[in-house]
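The complex appears here minus one protein chain, its other protein chains still in place.
Labels run A and B following the written order; every chain starts at residue 1.
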Amino acid sequence: MSEQFEPKIVAFFCNWCTYTAADLAGISRMKYAPNVRVVRLMCSGRVDPQFILAAFRDGADGVLIGGCHPGDCHYQEGNYKALRRFHLLKPVLEEMNIEDERFRLEWISASEGDKVQKVINEMVEQITKLGPLDLEPISTPETLDEMLEKEQEIAV
Amino acid sequence: MISLKINGKPIQVESGTTILQAAKQLGFEIPTLCYHPQLEPYAACRVCTVEVKNEKGNKLMTSCNSIVEDGMEVQTDSDAVAQARKINLQLLMAQAPAAEIVSEMAANYGVGDTAFLSENAEEKCILCGLCVRACEQVAGTSAIGFANRGKDRVVTTPFDVQNEACITCGSCAFVCPTGAITMDDPFGREVIHDEMTLGPDKAITVPFMQAVPNAPAIDTEACIHFKTDACGLCAEVCEPEAIDYSQKDEIEEVEVGTILLATGFKTFDASRIAKYGYGKLPNVITSLEFEKLSNASGPTGGDILMQDGSVPKSVGIIHCVGSRDDNYNKYCSKVCCMYSLKIAHLMAEKTGAEVYNFYIDMRTPGKGYEEFYERLLEEGMHLIRGRAADVSDWAMNEDEEGKLVIRAEDTLVGAVRRIPVDMVVLAVGLEPQPDAEEIRRKFNISCSSDGWFLERHPKLAPVSTFTDGVFLAGSCQGPKDIPETVAQSGAAVAEALALIDRGYVELEPNTAFIYEEECSGCKTCIPLCPFSAISFVEDKNVSEINEALCKGCGTCVAACPSGAAQQHLFTDEQIFEEIKGVLSYV
Partner (left out) sequence: MSKPKVGFYWCASCGGCEEAVVDLNEGVLDVVEAVDIVFWPVALDFKRSDVEAMEDGEMAVCFINGAIRNSEQKEMVEILRKKSGLIVAFGSCSHMGGIPGLANLHDKESIFNRVYHTVPTIDNPDGTIPQVETSVCGTTVELPEFWDTVRTLNQVIDVDYYLPGCAPPVNLIVGAVTAILEGKLPEKGAVLAPDKALCDECDRRESKPENLCIDEFKRPYQIIIDEEECLLAQGLLCLGSATRAGCDSICVKGNMPCTGCMGPTSRVNDFGAKALSAMASVANANDEKDVKRIIGGIADPVGSFNKYSLPASYLHRKVRK
């Protein structure tokens, strides 16, 4: 492949801390990898595990959740719920062969523009090393035959 | 009323008055040693002896504890009185040869020496018992008392050992007429400027001269009354009976619509930078301590004095103490350059001293600021561009002997200089309050990485916070000088007033809601809501969200196992589409 692999990362950032931090990183002219696609939510507690899996299904090579530091949640404890879900989703992803580096939860306060930069760059670097997430698309009656052919090739 | 004559002058006094008090009313001085108006008279020193003539004849009596009687004729200065005092004073001199006040008093009566035998030439205690009475009647602890009898009598603690009954209030030392009891600083520090110290205040003080309200307050941690339930002298002497020990701190709950945070800053603790010697070397003070010294209502009445009471001839001002320093605070505290120049100016004006400023960069933006700096340059201020390395009392030559030596690189000259000075002022930087973190959590707002409260937007919402109705004013948001603080506070007040005037708060549009017909009543969402906005409707077997209480985090929505809960502006469907959208481009 002549073209270098550019991972796609979906980031779910909470409005009050991490999104603001990303804003700060922007205001401060901090450069970070352009691979991240931010979805703003009000709180990391709004991150439904479905969103993470949907992101992977829709082509994300990595998913990042950014929330306020423990105890700092604008809504008092939404980030704790994110933490609980994160730790239950982690073993699920592991069993589905999705590498640890592809799914991260980071506490980034509104003042930590540099941390946004660091985490994103780090993640892009790690995932670039891992390569694309080769998640087989789900077949439909229309695409089934094509997919079965591919499956045959893999089996051979 | 009782009528009597003192030294031939008639007087009428209330019954129960002592002769000493009556004489005082007439203006006759009677010497005393063991007397204190706030303590029970004890008549131990007997120098207050007077001659009293009544129907029984002439008699020598101690005036401090003798009550007036009708028809009494008192002589305070008769020969008999003088003779008696001479003898008494000789006896006291023998008891306490080192007590200066006794010798002085004796000299007034022409007594130079005592005829009696002295046991201890160093003794100062005249066994007057003032201290014992103060300890019992004022401090209420009886930590000291008399021991032994006759010539062995001494004032001491029980069994002559230090004991916990003593609350180290210092009452005994305060009342001691001869200086036999002293308070020792456990660290052996010199007590400077007598009572005009830069140190702690008394237990009852007006916080500072310009305090509002300008009323004294009792420090219950230090007050004897709150320690032992005794004393109460301030209440006794306070004629308007304004002192009320029963007053307690009250916590009042006030419901408000807006809150303005103006919690300010604290100054950098200069002792953290050991190389500048603050707290170890004498005459190294902080800028705030200089302000106290320089204040006309301060402990020195506005004179700039060193610890030995003399006026400094040369002064060094070190800028950026705790600011612009990777080891402490990276930020510039903004106000120090200007206040250091002000201190330099005042210092030169008040003491005529040579003033040396050690600065990194001179930051003087602001109306009239640069002009002030120019003026100081013209006044002949020494301005040395370079961070001071250290302050020591280690002299390398005669000029430096007994001085504080500031070592600094002079980057304009390109050399390291040693400058001996008498006094060093450290221009300490500004830091967030130590409890800023706690306050921040209480109000659900953010702090910047330096710990200052974070505004909602640095340009567009500089006085608002992330919590509606909470505004920031002053240096709790970052270092500011007074004009800037006033300007910002005005803006914050205006914002608050605008909110009050409107009278209502706009709710977040992104509240959560539950489709009643889809809710199974599983109650999963209820404990997840930190605002208790979700309740269970028993008869419908569904959960219900009170949208007025909902702050719109969406935690319940993410947890709702049957997808019956949704969030306005952030429905599952919208987010799924957004995920698709952000991933659709390469």
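In the analysis below, a contact is a pair of C-beta atoms (placed from the backbone, for glycine too) under 8 Å apart; a residue touches a chain by one contact, two chains touch by 3 or more.
These numbers were taken from a predicted model, which means no experiment stands behind them.
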Of B:Ile6, B:Val52, B:Leu260 or B:Cys560, the one touching the omitted chain in the full complex: B:Cys560
Interface residues of subunit B (partner: the chain not displayed): 518-524, 526-528, 536, 541, 555, 558-564, 572, 576
Residue ranges of subunit A at the interface with the undisplayed chain: 48-50, 52-54, 56-57, 70, 77, 80-81, 83-85, 87-89, 91-92, 95-98, 133-136, 138-141, 144, 148, 151, 154-155
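As a convention for this text, only the chains that are shown with their structure count from here on.
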Inter-centroid spacing, subunit B versus subunit A (mean Cα positions, whole Å): 53
Subunit A-touching residues of subunit B, taken from the complex the two chains share: 441, 444, 446-449, 454, 458, 466-467, 510, 528, 530-531, 551-555, 557-559, 567, 570, 572, 575-576, 578-580, 582-583, 586
Partner subunit B, residues of subunit A touching it in the complex: 6, 8, 10, 16-17, 20, 27, 37-39, 41-43, 45-51, 54-55, 58-60, 71-72, 74-78, 81, 85, 109-112
